[in-house]
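A protein chain is absent from this complex, but the other protein chains hold their places.
A and B are the chain letters, set down in written order, and residue numbers restart from 1 in every chain.
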Amino acid sequence: MVWLLLMVITGASWMLGANHSILFTEPAKEAAVLLLLAFFKVRLVIRYFMEVRHASILIKLASEAWLIVSCVAIVALSFGVSSS
Amino acid sequence: MMINDTTLPMKLNANARDEAEDLPANETIWVFVLGDMSVFSMFFCMYIYFRNSNLELYQQSQALLNLHYGSINTLLLLASSWLIVIAVAALRKGEIRLCRLLTGGAFLCGAAFSILKVFEYHEKINAGISFESNDFFMFYYLLTGIHFMHLVTGLGVLGYLYFTFRPTESATAEQVNNFELSAIYWHMVDLLWILIFPLLYLMP
Partner (left out) sequence: MSFTEKMMEMSYGNWLPVPADYFANEVVAWVFTIWAGGFGIAVIPWALYRWLKRDDAIVLLMCIGGLICSLLEPMLDSLGHLWYPTNLPGPAFVGFELNIPALIPPCYVFFIAMTGYWAYLKMKEGLSVKGVFVVWFLISMTDVIMEMPGTYTGAYTYYGDPSFKVLGFPVVWGWLNGTSMLAVGFLLYLVEPYLKGANRLWIIMVPTTAMGAAYGMVAWPYFMSLNWDMPWIATRLLAILSLLLSIMVVRFIAAVVAAKSESPVDVLVGQPKLA
């Protein structure tokens, strides 16, 4: 069932990406949504495909730390789009 | 020559040899995978930073990319990853034949990705867009190129796994472990593309 969910989300994010500014007219918001969706997919891949769900607490912590730091840094930087 | 200095600030392990079992292969693969992912995160931050400083150029150049190559490739890699997930489950159940079949399928998806990628590069170069065209295409070639190297390495691993499978009764614990480690690497290749795709192709 998880795999089905993943494929649906992938399809949805692709639809969103294929049609620019269908959701938001502001590019910064659209960029943030696209990136957050990508990071959500990444988290699913890490947890379910890489089986971090069942891994040791350490690997969980390390991968979540990577995810949060990368996601915050990249999305925050992308907000520079609107200011420039 | 032996000095037993207990006041040493560092806790130096006097008997690390006994720790051999303490350092599972799983830990090394995770160090590598997370390290690699961190390097890519730094790339991505830098890309967005440069992109912000010259947004128009990046948007214009980005419009020259063919979105569909990127999308289809995303789906291909996701499918490939998914096949490997089922393959791992099959291997654990001892269904080696099925596992081998699924690995072959995953390999074909990966191979299809690389064929599309080569077509895409070819198309770009024919259109006169090369590495030196501008900063966006420099990022484009570097990020996709480095990812491509990872992918080719992964294909090599999958191919090796495929051809070394022997349809014996059941897989050894070592075989299962090796397969799981390769699977983690292959998912990382998928995961990196999941991020590269919106950054290079989709960003507004």
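FYI, a residue touches a chain if its C-beta (ideal position, glycine included) is under 8 Å from a C-beta of that chain, and two chains touch if they have at least 3 such contacts.
What you see is a predicted model, and the numbers here were worked out from it, not measured in a lab.
When the whole complex is considered, the residue among B:55, B:75, B:98 or B:138 that touches the unshown chain is B:138.
As for the chain not pictured, it touches subunit B at residues 1-5, 8, 10-17, 19-20, 22-23, 28, 31, 34-36, 38-39, 42-43, 46, 50, 131, 135, 138-139, 142, 145-146, 149.
Operating definition for what follows: only the chains that are shown with their structure count from here on.
If you average the CA atoms of subunit A and of subunit B, the two centres end up 17 Å from each other. Residue ranges on subunit B touching subunit A, taken from their complex, read 26, 30, 34, 37-38, 41, 44-45, 48-49, 51-53, 55, 67, 71, 74-75, 78, 81-82, 84-85, 180, 183-184, 187-188, 190-191, 194-195, 197-199, 201-204. Those residues of subunit A whose C-beta lies close enough to touch subunit B in the complex are 3, 6-7, 10, 14, 17-18, 20-21, 27, 30-31, 34-35, 37-39, 41-42, 45-46, 48-51, 59, 62-63, 66, 69-70, 73-74, 77-78, 80-81, 84.
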